[in-house]
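Encoded as structure tokens, the structure appears first; notes follow it.
Of the protein chains in this complex, one is absent; all others appear in place.
As written, the chains take the letters A and B, and residue 1 is the first residue of each chain.
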Amino acid sequence: MEVWKKIVVALTFAVILYPLLILLMWSVSEQWMYPNLLPTELDFSNYATLFNTYNLGKVIMNSIIISAVVVLVSMIMGLLPSKFLGTRKFRGKVAAQVVMMMPIMAPGIVILFGLINVFVELGINRTYLSLVIAEVIFFIPYAIMVLVPVFKNYDVGIENQAATLGVGKLSTLMNITLPSVRTGLVVSAMYVFMASWATYLAVSMYAPVGFDTVASLLYPAISNGQYPNDLLASLTVLFFVPSLIFLFISTWIMGTDKVNNRGV
Amino acid sequence: MFDISFLSINGIKKRYKGAKTACLDGIDLELEKGEILVLLGPSGCGKTTLLKIIAGLESQDEGEVIVDGECIDGIATEKRPISMVFQKPYLFKNMTVFQNISFAPRINGRFKTKEEMNEETQKYIDLVKLTGFEDRSATQLSGGQEQRVSLARALILKPKLLLLDEPLSALDANLRVEMRLAVRDICKQLGQTVIFVTHDQEEAVAIGDKVALISEGKIVQCSQPNMFFKRPATKTVARFFGWKNFIECDYDGNGNVDSILGKFNVPDCDLEAGRKIMVVRPESFCEADDGIECTVEQISYLGMKVDYTLKIGDQQIFASMDPRELKRPGDIIKISIKGDAVWVVDDEPDPEPVIPDDVKKGIKGLLSKMKKKE
Partner (left out) sequence: MKTKISESADVRKIAVILSALVPSLIALFFFFWPLIESIKESFRNFYGDFVGWENYIEAINNPAFIQAFQYTLRITLIVLAVTIVSSIILAMALRRTFIGKKITLFLLQVDVAVPSIACATMMILVLSKTGALSRLLNNIGLLDNYKDFPNIFYNSNGLGVIISVVWLFVPYITLSLISVLHSISNEEEDQAATLGVGKIKRFIFITLPSLKSSIAYTSIMCFACTFASFELPSLVGDQHSMVTLAYYYYNILGSAPRHMESYSISIIVTVITLAVSSLLMYYSLSTDEKRRE
């Protein structure tokens, strides 16, 4: 491999791993004064402190439940439009896709502030429903973004085949269509999950009062600077460990898919 | 007392939006239970469209389809008493061979017990000679194996009507021959009523009890396979089935033909008197001492036979014969026609050669193609 490429790869490793490493080290340090390169004292109890002080267990559960619900709703709502856009040809198809993707392209803060009136009028402000809606609007486009290219490789003829064998539409969807786009479903679930996990503003504005997710705790923590570095680091690590877990799981699923040649 | 056919297709017409001519222009067909009907015709003639109309994947503008006394128009595809095998096997990639075959009946509650499902499915796996492949993933099969699974999957449903849309066209030549015999055997064994679509003439006559030749949206001839080689209905049919000789003749309306090759008797012909075309198969000629004199123009030696292009007067004759001696170009040969191997058809204008659009557009077409590639 050429020299410049080697340098690039080395740089990539350094640039990506270094901050992660520093974060990890801070999260388990008790005391780390300038200008030491390594913490003078290690302390794994940071995590315990967090849990005890901020009822982190419940907060994490909240995050998981909300993200799971949002993933489910986004995928269900995004599936048929994606299939429609991916498998059919019609004039204005590109324009339709652009319109459906607009929520990701607009500044979230504007829409979120605009939603107050909508929710108040519908009488659902500050409920779980308003929270889910506030997140789902922005995440259905993620699902569409991933699924449309997958459906472009999907041959609708197989549904005709199933129909001629007497298989009903719902059975076809569950047993034939969904399995063949499995990879796309996993990837889009991953993106939506990670995006939902990181959402702060929607939660702080529209979740029921007192309901916190890890993101809604973390953001003020960083911006107010009230947490010491080590606790902050621990919270951050906790914050994105689930994303990593999800990443591992989906990589594993896709890996086995490739081996079995499924959904390809 | 009137005979009700198992399958009746009456007056089917269909025209696609913006098309100059109708895709299907009045199709009438009858089929008995257990019969295999082959729809034959060149690509684009409408045979696949007809099949899709029967299956419910497309709808006709006019006409009706009646299966076993019941009109199936307007019924959703999945509720029709049909099953279909496509040119692409469309196997369910996330399932094994066994699961592919048992899926549809299982979903529809056909099997009362697990044992029944296993037994039935195994029966059909054995029928298509895939014993041992039950647990093979659908992604690990050859083309021929895939089509056999597709066939078993359709047969296990015991449909009133089985539709096959050029299922062998994607297979290589040897496999096609092998599979066509298998398909016919299996269907006959099961007493399955079948409509089989193909553009391959050889395949059509090998598989079908009845063959319907479709051209330009109409059925030109529907009869037993051998009739296409004895009594072609039109010049189009004759041309499609390899009747190479089209000789002008006079027909008297009573079974007598007069042509440059002599006088012949065609007792079954019911055309009116007039100037007709006499058609003769190349294989019908033989060398005879008392035959007509022709000059040899070209020879193709093919081992077991010789293809001659002969000339008599202004007329070219294509003959395929067993030579007593091999002639050379310029030689004189005397030929006669075996038995009653001639037939008479009406004259038709020759079809225009089809020119693809971008060739027609010439330079413009080439340029726009180049632009697209960027």
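Following the convention adopted for this analysis, contacts are C-beta pairs under 8 Å (C-beta built on N, C-alpha and C of every residue); 3 or more make two chains touch, one makes a residue touch a chain.
As the structure is a computational prediction, the values presented were derived from the model and not from experiment.
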Message: Just to verify: which one of A:19, A:57, A:157 or A:208 makes contact with the chain not shown?
response: A:19
Task: Looking beyond the chains shown, say which of A:46, A:161, A:180 or A:236 touches the absent one.
output: A:236
- line: Omitted-chain footprint on chain A covers residues 1, 4-5, 8-9, 12-13, 15-20, 22-23, 26, 34-37, 76-81, 83-84, 93-95, 97-111, 113-115, 117-118, 133, 136-137, 140, 144, 152, 194, 197-198, 200-201, 215, 218-219, 222-223, 229, 232-233, 236, 239-240, 243-244, 246-247, 251
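Throughout what follows, only the chains that are shown with their structure count from here on.
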Query: In angstrom, rounded to a whole number, how far apart do the mean CA points of chain A and chain B lie?
result: 55
Field: chain A contact footprint on chain B (complex, rising order)
entry: 55-57, 76-79, 82-84, 86, 88, 90, 92-94, 103-104, 107-108, 137, 139-140, 153-154, 157, 163
Field: chain B contact footprint on chain A (complex, rising order)
entry: 155, 157-158, 160-169, 171, 175-176, 179-180, 182, 260-263
